[in-house]
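Note that one protein chain is taken out, while the other chains of the complex remain in position.
The chains carry the letters A and B, assigned in the order they are written, with residues numbered from 1 in each.
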Amino acid sequence: MTEEMPEGLRELVKEKVLFCYQCGSCVGSCPTARAIPEYNPRKMMEKLILGGWEEVLSSKLIWLCTLCHTCYEVCPQGVGISHIIIELRNLAAERGMAPAGFLESAKQMAATGWTTTLTGAIQRTRAELGLPEIKATDTEEIKKLMKATGFRPALEAEKG
Amino acid sequence: MIEMSEEPRIGVYVCHCGLNIAAVVNCEKVAGEAAKLPNVVVSKDYRYMCADPGQEMIKQDIKEQKLNRVIVASCSPRMHEPTFRKCVESAGLNPFLFEMANIRELCSWCHPHYAEKATEKALDLIKMAAAKARYLSPLEVVKVPVTRAALVIGGGVAGIHSALDLADMGFKVYLVERTPSIGGKMAQLDKTFPTLDCSICILGPKMVDVAHHPNIELLSYAEVKRVEGYIGNFRVTVAKKPRYVIEKECNGCGECANVCPVEVPNEFDENLGFRKAIYVPFPQAVPMKYTIDLEACIECYKCVEACKEQGREALNFDMKEQEIQLDVGTIVVAAGYDLYDPSKVKAYGYGLYDNVFTALELERMINASGPTQGSVIRFSDRKTPRSVAFITCVGSRDEKTNIYCSGFCCMYTLKNALLLREHYPDMEIRILFMDLRAPFKGYEEFYRRAREEGIQFLRGRPTEIYEDPKTSNLVISMENLSTGEPMDLEAETVILSPAAVPSAGSEELARALTVSRDASGFFMEAHPKLKPIDSATDGIFFCGAVQGPKDIPYSVSQGSAAASRAARIMIRGEWEIEPIVAFVDAEKCRNTKVKCGVCTTKCPYGAIAADEGKAALVNTAKCHGCGTCAADCPSNAITQRHFTDAQVLAQIHAALEEKPEEKIIGFLCNWCSYGAADLAGTSRFEYPPDIRVIRVMCSGRIDRDFVLEAFRKGAGMVMVSGCRFGDCHYISGNYNAEKRIKPLFTVLPRFGISAERLRLEWFSAAEAGFYVNLNKEMSETLRKLGIERIRVENEKARPFLDKMLQQSGD
Partner (left out) sequence: MRRIEKRRGEIVKRDEENRTIMERRLLLRWYELALDRATCFGCGLCADNCPREAIKYLPAEFKGIKAVSRPSIDFEPEKCVLCGECVSICPMDALKMRIEQAERVPVIEANVFAVSTKKRW
């Protein structure tokens, strides 16, 4: 371990992850683990307990979680793996380790309410096809939702 | 003996307890400061006060220094008060002139990082003890006769062994069993681990011994309803349910059952098979008497006819429930456990899918006298399954269901697997487990034997079971921890190992006995290490699974242990009771002038009487020493020996002598809140050292005046605490305390004291965490309010408080 574990992650590990007794309920019920052999949330938790948090952070695997929260429901020790993954993603994004385009889409979402750009061309094509005009979205509400679901980086960028 | 007119000569002994206290508290300094206190003649510190040399030191000082009060500052009085009382008594000093200051559980152990403040606190606690000690009076123990009879509640293997041991020792034993026959869960098992002994074969003879023992009176189909009295003198009310069969006449021939037309599910067979409306639970039942389940009976009276044909008239449909009073000296609780209902774990499909069973259901199937005569079959097609999967930890080790490990399930799963292998050599048997616990004699070897028999072990915790609608087979999804890959496993039958939970009716039984239960609902022993059999209530003992899940050898051992603990009391003709009772100052009692009698309405034991025109009078034998009457007496005419008003007030004054605004005065009841505080220390939970604890026997003792005096003397905050409602050791003390203290939340702000400076909380002795958090919260509030604001509020309130407390005539 080269660096100190960041405060937010340290709190989470102390309050939740330390209780993990490696039963594997999370993996047994995880849809991603079924599809991708390398994806194993139990092993991720073990690494966090034993100090390999940097490895977990830089891994592409934390971006594969579907956030279905089934692991949280079945975990007998209340670890809440999916919530840990949200924190890990936030930290990774803050260190520039998010997948390409992910953060861009997120920033776009916070700014306009859409993950894709609404160009003039699109509006014109819509008009031609007889589709209703797309009005502007209430980005305040979107930002509230993003904040409530623990999404940090895009919001910081927005503020800045 | 010591004369009260004598000046107190106090000896203070500060124990290091090795490093338990000395690592945090500067014992030398504390002893040095204590020496300067008024009336302190001797003040020493020593490594281990409870050890022989420590005790010798006290005895010597009593004689040479003519001490007439002794204070030991060490561990909890709940631990060693009896030890030191014996010590001072042997030196000729009345044992009630001894007081303890708890500077370990309530100080060094819970404030490891506050060395300086903990040392200050330790000195405060000694000051408080000294203040109380000055007012202590010599008291004589009350000797009560002991009834040489014991009550054993529960006829499982633990209760049976306890009853037999007691009866063999010559004591009369009443064995009360709720179901129609003794035997408990063990009677339902097929074989027992690790020997694979036939369960009923080893239990049956013991059951018969119980039936034939001249000293055992078996009351089956009966329940304990009420318990009154105290150690040596319990009066128990038992409700004997009507069998509608005259026990004396019935010889168990069974002709009645043969003709009965009604078939209903058989509870003994876990509802897998049937029994008649008139039935005997199993063929080896003791007593071998029939019982009629009136809810199933259609009153066709065919049984009456059949019985007459046998030349007997054993049926009586007019029977009513009987109330029986038993006088016993001790009570052994062996009420057993129940199995967790796995239908609560929806993902496993018990109750939904045909072929998911519990381990007990499997035992009944595989048992030769069970509903299938020993064949293990599937529910859906009645065929023997070719593959079986066992799932352990169902409802155990899970914060959503039960946090504890049930202890014996791994072993009975291995046993069931081996039994299946024995009956069905070609069956595919798999055990799915998180951890395998096989700790005791012969248990690991049993595990090895299972592996030898080709039983497959897969590490992993199943998350969901699906049923194939066509075959009724089950598909289990889990992660195989050995390979690290998720997998699906198909089995024709799944057997679940459910957790052991407290048996039905535990809440009512605990209340009737006034004993506490722990956080999981099992009956709580007095001390987990040193008193695993005793309850906190003298004279009541626990054995078997009622105290926590355990296997048969452990239950049997505890049964014998409980017999020994009970015999220890009954073998002497009399027992000593602490004289901590209420007493009335006849001159102050206003019942002589007007009709009062408030005290009589508060006493849960009917121990105080107020005849017209006369002063109230306490029946010392009936008084349990809660102090509620003392706190509620409107004329302040009643007080409680060893916890007098003067003693409590002295402790308040001593605690608040210096820097009162920074302190929390905590009134804790001996049984629950003080227990929790001790447990917090024993568990080494840390919290800020602001609190100064004053121990009373019951929250009912806490007078409004105590709280007001604390604020008058400048306390920062006050905590009043006791047992949770329904759990009070003295039944209603906490209700009365709530009624008495709650109005202060509205009254105090009128004088300028913020309501948040008073806390009224109820928690059990098992809730150390609650106590710790309460302290943290209160310290936080104290800091938030700040010394200045508190001082200002106190100044403002003082004139009102002065006036109020003068009026109460102290």
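Assume contacts are C-beta pairs under 8 Å (C-beta built on N, C-alpha and C of every residue); 3 or more make two chains touch, one makes a residue touch a chain.
What you are looking at is a predicted structure, and each value in this text was computed from that prediction instead of being measured.
Peer 1: Just to confirm, in the complete assembly, which displayed chains does the hidden chain contact?
Peer 2: Listed by label, the shown chains it touches are B.
Peer 1: Would you mind spotting which of B:Gly154, B:Pro371 or B:Pro660 touches the chain that isn't drawn?
Peer 2: Within the whole complex, the residue contacting the unshown chain is B:Pro371.
Peer 1: So one chain is hidden, and I want to know which residue out of B:Glu116, B:Glu263, B:Glu399 or B:Asp611 touches that hidden chain in the complete assembly.
Peer 2: Once the missing chain is taken into account, the touching residue is B:Glu263.
Peer 1: Which of these touches the unseen chain: B:Met57, B:Ala115, B:Cys253 or B:Ala296?
Peer 2: Missing-chain contact among the listed residues: B:Ala296.
Peer 1: Write down which of B:Leu352, B:Ala504 or B:Ala621 is the residue touching the left-out chain.
Peer 2: Once the missing chain is taken into account, the touching residue is B:Leu352.
Peer 1: Spell out, residue by residue, where the missing chain touches chain B.
Peer 2: Per the touch rule, chain B residues meeting the hidden chain are 259-265, 271-274, 277, 295-296, 298-300, 302, 343, 351-352, 354, 365, 371-372, 377, 379, 382.
The definition used in the following text is that only the chains that are shown with their structure count from here on.
Peer 1: In their shared complex, at which residues does chain A touch chain B?
Peer 2: Interface residues on the chain A side: 21-30, 33-34, 37, 40, 42-43, 70, 74, 76-78.
Peer 1: Mind pulling up the chain B residues that touch chain A in the complex?
Peer 2: Chain B residues touching chain A: 347, 393, 397-400, 434-435, 459-464, 477-481, 484-486.
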